[in-house]
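Below: the structure, in structure tokens.
A protein chain is absent from this complex, but the other protein chains hold their places.
Right, chain A next:
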């Protein structure tokens, strides 16, 4: 399987290199859908320039990256394009290896449950087979590398790519079962953009499952392991934050990075939901609504953890999707990360209800983003309402996509344990509905 992967990587690198040399590169890096105030390359360059002048990069409210990123690019600024291409390749390879391992785990678990007779007798067509799962890791790598969103993000040199790499390594470490590495990468991801904090829950659930520790509040080993993992995570986070402090000798980065992410002062239009609301809102209420919007991102973790505790990797997928829809400054690079996982749930295809309409909506909205931006900013014939309408439609499409997959997943689980032909107690055919 290595040869097709290498071929895909080569094609992806060629496409990116070709785009870097063309005059589309400048156009793409200006797009607000691709670079937000948090991860625009222009701001990284600005921060580096300030650092070279001896001034704190965080003075002036332009630069909102973490100190580790500054130091990374301080040494690698000459090879910026190469760095971004390599991060994309690393993300794809990490996802490839992770999904390969995950498939083995899924297959093993499936075999165990069949032998334990947990499945109903007539669900033969729902069981996943190694043949159909053979190409899934390659498809995942393909979906990530050749997704136009990822390519645009790479060409625009948005640091969202680095964020994706760290999350991909975290997923790889979790699936391989290494609690230490998983905690370290999760700490790095949280350090960089705060929202991956919510991925603590699925990672913990997966590691507990892997250690065969039952998830019961009464069990002592459960609490012991949770404490261990939490301690590893918090210690790594503290170490990284202290390291950042010593790099720049000031705590300036905390309000500039985390304060910026949480309080959303910059209302540049992007593909998220925050900017229009806060542009139209009175000052008096903005604190309340900021809190409401931010709680919305973290809120879904607990209900999902309760519902999906047997399926932590699906939980991780849904959580990443929720982060990239509801975060304060989303870009298409974030969307590309969760879309890369869609081939893993190929077997849910027969239960998806709206996939055609949703794909059409997402594609047409992506096409209309630059058109309406042009009409608003350059032609002056439209206004911000037009652009926000497309943003809203795009986000609704994403939300419906994720909930469609969620429902399909749950439906399949139900059919597996109760059989495909559901009957009511009196023998007539029943239908499964989600209440």
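Quick note on the criterion: a contact is a pair of C-beta atoms (placed from the backbone, for glycine too) under 8 Å apart; a residue touches a chain by one contact, two chains touch by 3 or more; residues count from 1.
Note that contacts and distances are computed from a predicted model.
Colleague: Pick from "glutathione transferase", "GPI-anchor transamidase component GPAA1", "Thioredoxin domain-containing protein 17" or "Palmitoyltransferase" the UniProt protein name of the chain that isn't shown here.
Modeller: "GPI-anchor transamidase component GPAA1"
Colleague: With the missing chain put back, one of A:54, A:121, A:217 or A:380 would touch it. Which one?
Modeller: A:380
Colleague: Touch as defined at the start, partner being the missing chain; which of A:141, A:232, A:336 or A:372 qualifies?
Modeller: Touches the omitted chain: A:372.
Colleague: Out of A:2, A:131 or A:431, point to the residue that touches the absent chain in the complete complex.
Modeller: Final answer for the missing-chain contact: A:131.
Colleague: Using the touch definition up top, pick the residue from A:24, A:287 or A:363 that touches the left-out chain.
Modeller: With A:24, A:287 or A:363 as choices, the missing chain is touched by A:363.
Colleague: Please give every residue of chain A in contact with the chain that is not shown.
Modeller: These residues touch the chain not displayed: 125, 129, 131-132, 135, 350, 356-357, 360, 363-364, 367-368, 371-372, 374-375, 378-382.
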